[in-house]
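With one protein chain held back, the other chains of the complex are shown just where they sit.
Now for subunit A:
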Amino acid sequence: MSVQEVLPLNGLAGDQSGPFRADHLLVAEMVKPGSKVLDVGCGDGDLLQLLETRGIDGRGIELSREGVNRCVAKGLAVVQGDADTDLVNYPDDAFDYVILSQTLQATRQPKVVLENLLRIGRRAIVSFPNFGFWRMRLQLLIGGHMPRTENLPASWYDTANIHFCTIKDFVELCDEIHVKMERAEALDLYGRPLRLRLPWWVWNLFGEQGVFLLTRGGK
């Protein structure tokens, strides 16, 4: 799935003006320079490349062989693996940040994966498409069929996404496993953050995706 390439607004991502996705720029902004990052489900390695331009030591895991090959071709340190089964092999505190970008919904055990992210990394950054987005709701409410969007174009029967959730669902899961939300952003259709500090239900309705910076320890 590809999110539209949009330049950042209001200097969100510094002077970066490369062809990077807006949500990647937001994620990259959450990572302190010089840190060590594991990108789980790194796809073609675009985010890892962006992180490397900022002096961040990035590693990746990707399920698809083609994705791994493209990453290696970009000189990235990526291994073929499955977030559901391979994360258990990573030692505690191996990374400063573990990123799960647009992948949570494709895991078999999102809760276990999330717990692993915060075991391996001191912090985790998770982004996912919000199924509570108004267009999704409308397609189900009015259209009566499983929603499809530009970013999630697959039909229900051939999608790799098996565990969709809403921003609200995710917030509840974080509560349940005592994960602290250090920062939360809802992005609009173009990957731009909703600028205002709005109540959760508004984000849940108008955020096309959520991006969360998480730490251990809970409320």
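Operating definition for what follows: a contact is a pair of C-beta atoms (placed from the backbone, for glycine too) under 8 Å apart; a residue touches a chain by one contact, two chains touch by 3 or more; residues count from 1.
Here is the rule we use: contacts and distances are computed from a predicted model.
The listed options are "Aspartyl/glutamyl-tRNA(Asn/Gln) amidotransferase subunit C", "Cytochrome c biogenesis protein", "Homoserine O-acetyltransferase" or "Multiple sugar transport system permease protein", and the UniProt record of the chain not shown names that protein "Homoserine O-acetyltransferase". When you scan A:59, A:119 or A:192 for touch with the missing chain, the hit is A:59. Checked against the hidden chain, the listed residues A:69, A:139 or A:159 yield one contact partner: A:69.
Residue positions on subunit A in contact with the hidden chain: 36, 57, 59, 65, 68-69, 71-81, 86, 89-91, 94, in rising order.
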